[in-house]
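Every protein chain except one is present and positioned as in the full complex.
By letter and in written order, the chains are A and B; residue numbering begins at 1 in each of them.
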Amino acid sequence: MSGLPDKPTDPTPASASAGVAFVAVFGACIAGSTDPRQTAPLLLEAIGLTLLIGGGLLRRRRYRLVGSAVTGFGFIVATVALGASVTLSLPLSPLLILLASGSGTLLVTLGVFPVYGRFARSFTTAGVALVFAGVTATALIDGAPLWRSTVAVTMVLLSWDTAERAVTLGERVGGAAETRSVELAGAMASSGVALIAIILTIAVSRIPAIGSSIGGLALLLVATTTFLLALAHFPQMPTPRQ
Amino acid sequence: MTARRTTRWNSALIAALLTSGIGALVADPTLLLLSIPPVVFAVYSHVPASPATTLELERSCTEPAPSHGQAVEVTVTLKNAGDRTLPNVCLVDGVPPMLSVTDGSARHAAALGPGDKTTFSYTVTAKHGTHRFRPAAVVLEDISGSVAVETNVETETELACRSPVRTATLEQIAHRYAGSTITVDNGHGTVFSTVRSYQPGDPQRTIDWNRYARDRELTTISFRDERSRATLLCLDAREVCYRSDSSDEPHAVFYACTVARELLDTIATANGPVGLAVFGTKQRYITPNTGAHHVETIRQTLNDPKLLPLEPPNRTRPGDTDELPIRPLRTRFGEASILLISPLLDDSPLETARTLRTDGQPVTVISPAVTATRSLGTAVAGLRRDNRLGALRRSNVTVIDWDPETALETAIRAGANR
Partner (left out) sequence: MSNPRSIIRWISAAGGILSLCAGLAVLVAPPIGGALHWPWDDEILLVAFFVVVFVIAGLLLPFVLLDDSDRADRTPPEPIPSTPPPGRGLEHVLDRRWLLSLPPARRHRVRGGLRRTTIRTIVRTEGCATETARDHLADGTWTDDPVAAAFVRPEPESDGSLLRSLRERLYFTRRARRTARAVLMLAAEDARR
């Protein structure tokens, strides 16, 4: 029989990866926002979330009362910042985008720095999906510059990868175990891939369009679909190996 | 060892599909281009090679033979003996089931280059008994986390928290109300028995020729056979015995096995015949005998996880009789001294011991105390056990009440001298 035993007593997500995920998701929101009225509430929310994270760390170091107070205060600051953005007289679509990004960031933070132990993975998945929706909507509706949208989308993917790693490590070995080398190796590899993704996207955008044949476009779309199918991972039964 | 592909990176593909699909629908080239980063991440998930299971494990304990309650630090070293980097190794050490981790973590994660080692430590609190570490469970992942290889890494480690019985004799423990030998007066033995006048028909070899030469009187010498009384270790391992006084203490069946192992060593040292009867979810009988091979068979039976599982078995179905059987003890082992090892948490062992004692069979009950006093309910359970111990003593059954916080030998001496 193989496979790890059930969850550890303290399945807190790995802290370094959680930190990277938080920075990346917040970076994605900032890169994806085009209006200062979007950026300001996000910055305020980030301050609140930083307090929330700090409070969590204090609670783990046995300053339970102070930690809980700081966590609560941080949460209030973050939600008030997000709620107050409604008063900034933003048009509906940027407001919705801001709310999606802001609440996504909040969910990701609550997922990787959990106040309540359960639902870490659900929170991060939902949060990343909201931020992704926000940054792509900004690119689509607000016409954000390509480089900003590319950086935002890439950072969303980076935050998702690191958040997944944090949650998985937490579930496998727990918050008390030493995990830094795994987190560092994974974060460095993912950051490298993210950099390649940004460079490649911007490079492709610079290729001048030669023709405008609909047949050519159709073939390119077919190529895209088949490539994506080739890259899909399908579930499989574990195979015994020697 | 098993390997499987995870499906986590399909998230990136879904992102790529949605951006390119919506981009095509609304004819927005920016959105089409934004499908490139997820595609790059999806490609990345296919690039790294599957990790190789080239791990070696070393495990050491600060004290391999600790005393009960002593803190023991376990140090685990994991080495990548292969020539490829293992970027994500998650390990959960196989802590013996009856030991709890009191400090540190028995789990560890590391990235290991070729030849690299990683070391971690944790502390367990020793409990009576021999504790074997299980294989460490390992999950290896490639750098992208798209392939997970699950395997076990094994190294033999044992923590022997012994409570040996050195000074108490087998007579004190098992044969208190009967001799340690059984006499069979069949006239053909090797031990001198009686001398009587010759009677016609007595075999010539039984005549005392020396006496005849001296006194001219024909006498016949009679011999008898004497053999050591066998000891039968009876283990009460029914579902009702899987009880412990607190959540970080082993249950009574584990302690009963520990007692059986210690007594087995004592009996084997005295070269007495010893047998085994296990009454658990399954029953097993080993007829008393002597010899190293026989003792080893009993020892292995006591270590059999199917016969004596460390984890509590499922509850018996309502209506199933969960009584200790008396008949085999009476019929098959009628001449043996019975050492009944039971926590006495119900009346069945009490009735069995009293019935056997009434039949004249020597019975000793060794009872690991696992009752708690944390509440009224558990205190009443403790009182009931005390009453059973009292009832056994009144029935001339030797009773050894063993509190696992003390040495077994102390309890045996106290019980034998009572």
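Here is the rule we go by: a residue touches a chain if its C-beta (ideal position, glycine included) is under 8 Å from a C-beta of that chain, and two chains touch if they have at least 3 such contacts.
Bear in mind that the values here come from a model prediction, so they are computed numbers and not experimental data.
Looking at B:Asp142, B:Asp245, B:Glu262 or B:Asp401, the residue that reaches the missing chain in the full complex is B:Asp245. Of the candidate positions B:Asp93, B:Glu262 or B:Asp401, contact with the unshown chain belongs to B:Asp93. Mapped onto subunit A, contacts with the missing chain fall at residues 1-9, 172, 209-211, 213-230, 232-236, 238. Where subunit B meets the omitted chain, the residues involved are 4, 6-8, 10-11, 13-14, 17-18, 20-22, 24-25, 27, 92-95, 97-101, 105-106, 134, 137, 139, 148, 150, 242-251, 310-312, 343, 345, 370-372, 374-388, 390-391.
Please note the rule applied: only the chains that are shown with their structure count from here on.
Separating the centre of subunit A from that of subunit B, both taken as means of CA atoms, is a distance of 49 Å. Across the interface of their complex, subunit B is touched by residues 1-5, 8, 14, 125, 132, 136, 139-140, 143, 146, 149-150, 153-154, 157, 160-161, 164-165, 168-169, 172-174, 176-179, 181-182, 184-186, 189, 193-194, 196-198, 200-201, 204-205, 221, 224, 227-228, 231-242 of subunit A. Those residues of subunit B lying in contact with subunit A across their complex are 1-13, 15-20, 22, 24, 26, 28-31, 33-46, 53, 87-92, 104-105, 107-111, 118, 120, 137-139, 143-146, 149-152.
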